[in-house]
Structure formats: structure tokens, C-alpha cells
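A protein chain is absent from this complex, but the other protein chains hold their places.
The letters A and B name the chains in turn, as written, and every chain counts its residues from 1.
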Amino acid sequence: MKILASSLCLLLLLQVSVMGETLIVGPGKTYSSLRAAVAIADKGDTVLVLKGTYVSLNTIIDKEITVLGKGYPTLDAQQKEEVVTITANNVKLDGFIIRNSKSGDMRDFAGIRLHRVHNVTVSNNRLINTFFGIYLSDSKNIRVSGNTVKGSREAINSGNGIHSWKCSRVTISNNSISGHRDGIYFEFVNNSLIKGNTSANNHRYGLHFMFSDDDTYRNNTFKNNGSGVAVMYSKRITMLHNVFQENWGSSIYGLLLKDITSSQINGNRFVRNTTGVYMEGCENISVHQNDFSNNGWGLRVLANCVNSTFEKNNFKSNSFDVTTNGSLSLNRFKDNYWDKYEGYDLNKDGKGDIPYRPVSLYAQIIEQIPQSVMLMRSFIVSLLDKVERAIPSLTPESVKDEFPSMKQWTR
Amino acid sequence: MWKIAKYIIFDIIKSKVLIAYTALLALISVSIFMMDTDVTKGLVSISTVVMIIVPLVSVVFATTYIFNASEFTELLVSQPISRKDILLGKYVGIGASILGAFILGVCVPVSLFAFSVTALVLMLVGCLLSLSFVSLAFLAATMTSDKAKGIGLSLMIWFYCAIIFDGLVLLFLFSFNDYPLEKAMIILTSLNPVDLGRVMILLQLDISALMGYTGALYQKFFGSGYGMLFATVFQMVWITVPLLLALRIFKRKDL
């Protein structure tokens, strides 16, 4: 085992040595700090930092080099500065503990900052107690993966975990972000992918997404964030197989969509949120094959949404499945499974024979008189709902699933 | 007191009504779980039953039993036993029997099919409701002197708590919509044992929705263990206060 490991190491070193030299940073080695090694290194070199704690007051990596930490060396800014800034292309930064960046009102002090670069990889680092975690601006072809970004400051002194501004072709994968203001923040970021991340217990949004088009995020988990996830003012977003759970509170949504067009929300799970999905001013959205379970409100779709389809979703154990503030006649509900559906299927085609109206009268009442939440599940409320379903007069006639599925969709 | 309770339990467990009640509860619980594979949905259906049937049977059965046993009560009073022991003994006996029926009919199937925190809360609520409505039955029965009036009163108590009350609250909400009503709502809830039980179940099933409310009081009520504690304590009040009132009346009552 040991022989294998050392021979692999040798191979790696050989490989590297072909491309350039390896500079070793460590106690008692040639270089006692990363800064010193970077100053000497040439394009194509590798800087290997051995285990230890190094003060790093904004070390700037301005050469096309690979910077590797061995045994997780610590770069500590002692809350005086940023920790590391990358200003050269083709840099790789891997395997560090990055901690204690400064907080500030004037500048966004970060753990790792990338500015005007391309083809940079930031991987497998652990960011602890930074103001902003990883900060990308004006960059292309960036890969941020396998990092742990853990903030520990109170809301007012927290920046974003992974912050991206004016970038394109960014891949953010398999990171874990917690304790920051927004877990992942996108503004003017196009053609990018957010995949396999876990963003939990952040002060504001798990994912905050604005003016960013043609992006995909999939297989992420957003859990117990202060305000859930917000996706706003964007086009052609694909959201697949994410999990949104336990985002609780007033105006806190599992997923908030505002002014989104031509996007897909497929195969996601919304579990135990105050509101699973909130849609405002959306157009051409397909909401298909998602699971909404144990939410206060499964879906809240405002009347200014048009031309969206809601198909083959499961609605289970939500206090309310769908609410709206008006008519949803320009949208379409079809083939969804509603656990509250009490209809029958005489022709055995798997579809209920009478349409299901997911907006209950009580949901309308609660909208006007929030205090009536205390009457939920009372006899009088179920009586009202039953009467309303039999003789609909107050609930929006338009919201109905013509062909409700009798059985839950299995995924 | 314990002896009287013991003999009353001996008597009631052979009562056909109580056996039928146990069987009915068990039938409802089991068939709900059989019909529906979704356990949470099953618990929701059972909680509806718990909110309506359990208070009804508890209050009517207890009132009827008290009146049917009035000659026996007279006989007990002619014995060297204090009235307090007689009444509390009867309460423990009747209460334990009704509770036993609920445990066999609901708690056992629920534990077997759907054991969870929600299920535990449901069981707790059912037990507390059984006891509080037996307590109310004692009050109804000691306040009235003939059987028809007593059963009428107990039916009215049930009808009021299980059905009318929430309607009145809704009406109240519609009428005073413009005022801050949070505190009023919590006070109103505590005025009805069925509502207290319902809120305890809400705190389990609908916490996601409940957390959507902005008011500080609701936040505190729903968000911490405070709401559950509040509801449990007031359920206890609904068990003890009617019973103590009944005891006060019974001590001075002419038989």
C-alpha cells in the first residue's frame, strides 16, 4: 500500500517536473510562506505547501501556477485582510484551509478572490470564518468544486459563500456552504452549472440568482436557509433534481421565482417549506415531475404568471396545495397527483373522472384573515371546503386539474 | 377511592357500549391504515375521528353511566365513605375505562402501523380529550338532577366544543378583521379543549404553514415548544377544573 502510494507520488512529481519545477513551502523548507514561493515561481511551476499554519495577508497569485496544499495547510489572514487573490489564468488552488478574512463595509474581503481570469480551478479547500468565501468576478471557465465554505459570523457581518459576478461558463460542484449571507450568489452569470452542492443554514438565501441566463442547477440540496432560494430576472434556467427543504417563515420560500421566462423545474423535491414554490411574473415555465410534500403551501402562483404548465407532480401532506391571488386561467394543471383528491375513477384509466380544484376556500380565507390559521383542520373549515368543492362559487374556477392522477407518481 | 374505581372498571369493561366503542375505534383505525398506504394521510384521517367521536362518546357515555349508577351512588353515600372519595373513585373508574378503550382502539393500531412523533401527539391528544370530556360529563351530571337534562347538557357541550365554537370564532374573525387578534385567538383556543387538541396536532402536521405567520406572538407560540406546552397545560386545566367544580357541587348535592 505504502509502496503504491509513494510510487504514485513519484509519478505525480515526475509528471509535474516535466511541466515545471516544484517549490516546496513549509517549516524549515526553502520557502517559509506561499507569498515567497509565488514570488520565485515561473509559469507552469507547482507550489506545494506542507502542513502548517501560515499567515497570509492577501497573498496574490499572479502567475500561471498550480498551488497544492499537502495535509491541509492553513492560510490565516488573522481578520486583517483577504486571504488569497488569484489574478492569473490557468491557476489551480487545491487542498488548503483558508481562514479569518477581514469583515468590512467598504470592501468585500474574501477567502479566495478571482478577478478577470479564465481556466482557474479552486478545489477541495476548507474556508472557515471568512467574510466572503470564494469570490469570482469578471471571469470565465472557472471550476469551483469540493470546497467546504463555513461562515461563523452573525448575519450583519456575513458575506456570500460562493459569490459570482459577471462571469460565464462557471461550474460550481460538490461544495458545501453554510453560515453565510447567501450560500451561492449569481449576478450576471451565464452558461453556468451549479451541481451537487449543499447549501444549508445560511442567513439569507441558499442560492441567490439574478440577471443570469442559460444556467443549469441540478442535484443540489438547499436546506433550512433564512429565506430559501431566490431565482430572479433570468431566462432559460434549468432546475433539475434539487432538494428544497425546511425553509420556514413568513415570505420564505423553498424556491422563489420572480420574472423568470422559458425555464424548467423538473424532478425537484420540496419538503417541509412554508411555501414550496412561489412564482411571480413568470412565463413559459414547466413545472413537471416534482414532489411537494409537507409544505405549508405547495405552490403559490400569482395571477401575473402565464403560459406555464404543472404536470405529473405529487402533492402530498401539504397544508394547502395551491394558492393564488386571482385567476390562473393562462396556465395549465394536468396529471398531477393530489392526496386531497376525493374523486373516483370509474373507467379505470388511472385518471380521476372529475377535475380537482386545488385552491380551497379556506386557503382563500386565510389569505384575507391570516389569524384564521388557528382554525386549520377544524370541523367548520372542512365543512366549508366540502361545500365549496360541491358548489364552487368563491374559489377561482380556472385552477383545476382536469385529469388528476389517481396514483402517486413514482420516480 | 381506588377501590370504588376498581369496581367501576370491573363493571364497565363488561358494558356492551364500551366494547362497541373500542371496536368502532379499532375498526376505524385499522381500516384507515389498510385503505391508505400513506401513513401521514392515515393519521390525518384518524385525527378527524379523534376530534369528533372521542369527545362525543366520552361525554355521553360518562353522563349516562353516572345517571344509571345514581342508586348505586346513593348506596355508596350511605356507606362510611367520603363523598370526595366516591366522586373521584367514579372519575378514575370511568376515566380509566374510556381511556382504555381509546388506547386499545386507537393507540395500539397507530403504534403498530404508524409510530412517529405525530402519532405520539395524536395519542396524547386523544387521551387528554377523553379525560377532559369525562370531566365535563361529571360536571354536566352533577349540575342536573335528571337523566334527560344531563344527557342533553352533555350533548350540548359536545356540540358546542366540536362544531359550533369554531364557527363562532370564524365569525368573530370576520367581524373584527381589522384588529390585531393574535392574543385573542390564543385565548379563544384555550377556551375549548377540542381546539387545544387540534392545535397540538397542527403543531405537528402543519408547522411549515404555521411558521409563515409574521406576528411575534404566533412565532413564539408556534416556533418553540411553547405552543405545545401551553396546549398541554390548558388541556390539564380542562381535566381538573370541571372535575373540581363537579366535586364542589357533589359535596353539597342532595341525592
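The working rule: a contact is a pair of C-beta atoms (placed from the backbone, for glycine too) under 8 Å apart; a residue touches a chain by one contact, two chains touch by 3 or more.
Just so we're on the same page, contacts and distances are computed from a predicted model.
Looking at the choices "Cu-processing system ATP-binding protein", "NADH-quinone oxidoreductase subunit J", "Glutamyl-tRNA(Gln) amidotransferase subunit A" or "Cell division protein FtsX", the name in the UniProt record of the chain not drawn here is "Cu-processing system ATP-binding protein". One chain is not depicted; across the entire complex it touches B.
Mapped onto chain B, contacts with the missing chain fall at residues 3-4, 7-8, 10-15, 68-69, 71-72, 74-83, 252-255.
Here is the rule we use: only the chains that are shown with their structure count from here on.
Inter-chain spacing, taken between the CA centroids of chain A and chain B, is 46 Å.
The residues of chain A lying in touch with chain B in their complex are 248-250, 252, 272-275, 294-297, 316-317, 319-320, 339, 365, 368-382.
Contacts from chain B toward chain A in the complex involve residues 38, 40-41, 44, 47-48, 51-52, 162-163, 166-167, 169-170, 173-174, 177, 181-182, 185-186, 188-189, 195, 198-199, 201-202, 205-214, 218.
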